[in-house]
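Sharing a structure with you now.
One protein chain omitted, others in place.
Chain nomenclature is as follows: A and B, assigned in order of appearance, with residue numbering initiated at 1 for each chain independently.
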Amino acid sequence: MTAGPDTTASAPPEAPVDDRAIASGGLASRLLQSRATWVFAVNIILIVIFTAVSEDGVYFSTANAQSVAISATQALLLALGLAMMLGAGIFDLSLGANLVLSSVVGALVIQEFQDPSTLEYDRVGVAVLLGFLACVITGLVFGLVNGIIIAVADVNSLIATLATLGIGTGLGLLLADGSDVAGLPFQMQESIGFRTVLGVPLPAAAALVLAATFWFVVRYTRFGMHTEAIGSSRASAERAGLRVRGHLVALTSMSGAMAGLAGFIDLARFGSTALGGHNNDALAAVTAVVIGGTLLQGGHISIIGAVWGALLAVILQTGLVIAGVPSFWQLIVVGLVLLVAVVIDRASASRRAN
Amino acid sequence: MKPTYPRGLIALGIAATMTLSACGDSDEPSSTSGGDITIAGVLANTSDPFLASVQCGAAEEAKDRGLTLKMYTSTAIDDNETASNFQTATLKTPSGIFADPFNGQQFVAQYKQLMQKGVPVVTTTGTDPRTEYQAIFSDYNTAPFADEALSGVSDGPGSMLYMGGAPGIPPLEGRTLPFLDAVAAARPDLERLEDEFSGFDTNKATTDATSIIIANKDLKLIVVAAGPDAAGAAAAVKQAGKQDDITVIAFDAIPPEVAALKEGTIDVLIAQNPFEIGRQQVGALVDYLDEDHSGPVPTDQEEIAIPSKVLTADTVDDAENSDYVYKASC
Partner (left out) sequence: MDNTPTVIGCRHVAKRFGHVEALRDATVTVPPGKVVALVGDNGAGKSTLLKTLLGINRPDSGEVVISDREVHLHDVRDAQALGIDAVHQDLALAPDLSVVDNMFLGHAPSKPGFAGRLGMLDRRRMAEQTDAALQELSIRLPSLSVPIRELSGGQRQAVAVARAVMWSSTAVLMDEPTAALGARQSQIVCDLMRTVASRGLGVLVVSHDLPRILEAADTITVLWRGETALEAPASDLTVPDLVATMVGYRQGAA
């Protein structure tokens, strides 16, 4: 590709080509080798199986597609932020706690507009908007704090977010007075939580738009390139003059804002917080992201893979329930499918290396 | 379900806060028997409004009787934390202890020891064989509620779903299984689908319930064993627009459930009376202590079963039902 006739007088003889590196193939071969494609294929296979197994093929229906989409929304929002962070070589265990805390703050803000005696809401639109902003801003600030601890105080990200996980959870419980904040205006469910746009649930549509944005950022912008550079080799990035600390703080803040958005979605779906159900969120997000092909050690981000990864868990869960599989078997099957997905990828990776 | 953060620290912090806060307040312990009585309470998980309400009832009774109440609690279900809380509670040699651990048999050995030393122990979970002075819990006889609860279910064949929260919890199963048997007897034409256990996770419960609704067009009834799961089921029914087709009967009355009840997405709540349980736990201990016993505490007291009650949208706000509506804090 770069054969060059020498143009300068004192130039040495033309250097021989060291051609032992593998040239990249075309689009088709790259697709085949990408982990995201594999997960996508697994998803399709599962959908086919579940449709066949469910009565009247009811798995393949608009209602179920909407159910899957909205169930995957929060996991996807967290996975997007986490994918970027993993790409830069940092971890975040506190995403679930962030979601919960943000939802509590948002709920409390909305409740400010409630008449304590009649329990009626005044200026619902304003209340909900402010609640939304409260959720996202709380999430962002939480992420910012994470970023400062990780990037400025230089604490290992696993430890730092383990600590903020505890602090965030405790804070959320304190503010919520020990239990779920309930009784939010029903309009939230009608206009947001249950609303669909062209058949797509509104929260899921928002998550998809965000996913598309992140994909674009990673592929085509300097920010995306820098993120992968920092994860690939932090020392090299620093040597090249990148402002690594600022970049990491930006990443954690973004992730935090996404968690805040996910917290708002809890409020919009249930009219209350859902404190108890987010203990494993961070882990679920990591699973989705890593299964999708983003490297745990940093340097490579696959947003598309994160999307398929987040969907995988939900497709499995809903499929097993619709098929009437007993609860205890559900756990076993989910574990097995995850294992199979990863093993297939490892096998194809080692084939590539040979 | 186990969180992975420095729980011990938080538990201690909350325990400290609790003991300093108004709940279980300790001014001048005066007692009718002329001695200082300190009661210790160990609760598994005060993020559960049921247990928070138990604590409120206990605190109320302690205040009325003029004795000191110290609480040792965690904010999440963790047997290790509950164990360390129990340990801390006994260190201060209280006059009596009431304990509501998640795992009923967890402290059998400790109960024996304390009872030997003359410290009465009361539980809401019961032990088998009995090692505590008295067990005070919700009446398992929920079968009689079936008729009233089922009144809204349309006639004709169909299917029903039981969402059990999490399996293997004796007090929960003790309350719910008799009810389910009664439902089966009253409505044999309802096919019982495979049970779902969503693990007290509202989000998962919504997804599970939605999937069942999609897969079973003839679904008429959902019975839910626990609060968060019920909130999820209610959201699923509402989202599918099936409030009129599907009856939701839920156990417990945490705030989200009460909101759903009033909105119509839950038809009936079968609520325990946590305040009374808390009051009676403290009361039983104090009654024993007032009687001037010596030697080991006997284990032969009759269990006290506190009846649950059916709540509907019409009756939930009645004054006489206020003890059945769980609160997150006093």
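Note that in this section contacts are C-beta pairs under 8 Å (C-beta built on N, C-alpha and C of every residue); 3 or more make two chains touch, one makes a residue touch a chain.
Here the structure is a predicted model, which is why all the values come from computation and not from measurement.
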Shown chains that the omitted chain touches within the full complex: A
Contact residue for the chain not shown (choose from A:Thr37, A:Gln114 or A:Ser232): A:Ser232
Selected residue (touches chain absent from view) among A:Ala41, A:Leu158, A:Ala240 or A:Leu331: A:Ala240
Where the unshown chain meets chain A, residue by residue: 1-4, 6-24, 217, 220-223, 225, 228-229, 231-233, 235-237, 239-242, 295, 298-300
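Quick note on the criterion: only the chains that are shown with their structure count from here on.
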Chain B-facing residues of chain A, complex: 54-55, 58-59, 61, 63-64, 67, 71, 74, 93, 97, 162-163, 165-166, 169-170, 173, 176-183, 186, 189, 193-194, 266, 269-272, 274-279, 314, 317-318, 321-327
Residues on chain B engaged by chain A in the complex (per definition of touch): 1-7, 9-10, 13-14, 46-49, 52, 75-76, 167, 193-197, 199-204, 206-208, 210-212, 214-215, 228, 231-232, 235, 238-240, 254-256, 258-259, 263, 328-329
